[in-house]
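Yeah, one chain of the complex is gone here, protein chain that is, but the others are all in their spots.
Take a look at subunit A:
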Amino acid sequence: GPLSERHLMDVRLGELPTWLATCDFSPQGLLGGVQKGWNSYYDKYINVKRGGPAGISMLLAGYCLLSYGWSYQHISKISFLLQE
């Protein structure tokens, strides 16, 4: 279909800049995109009849990585490493 309505996975590498241009970067657009992503994640892994640990474990792992990234500066300081 037309370029603006394809998912990111279906866009070829050469068309990436044009695809990025068609994206909606206003706050409402970003919020809409986040909402859509959240809903699609939920529909795929959580709103099922027999889910497993995969749904929330991926969210927790993502949270772990994010918090590690935020506190990397503090963890890598030598004073933190030598406190034990």
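Just so we're on the same page, a residue touches a chain if its C-beta (ideal position, glycine included) is under 8 Å from a C-beta of that chain, and two chains touch if they have at least 3 such contacts; residues count from 1.
In this text, contacts and distances are computed from a predicted model.
Novice: For the chain not present in this complex, what protein name does its UniProt entry give, out of "60S ribosomal protein L4", "ATP synthase subunit b", "Cytochrome c oxidase subunit" or "AL3B1 dehydrogenase"?
Specialist: From the listed options "60S ribosomal protein L4", "ATP synthase subunit b", "Cytochrome c oxidase subunit" or "AL3B1 dehydrogenase", the omitted chain resolves to "ATP synthase subunit b".
Novice: Touching the hidden chain in the complete assembly: which of A:16, A:48 or A:66 does that?
Specialist: The missing chain is touched by A:48.
Novice: Tell me where the left-out chain touches subunit A, residue by residue.
Specialist: Touch set of subunit A with respect to the missing chain: 44-55, 57-58, 61, 68, 72, 75-76, 80-81, 84.
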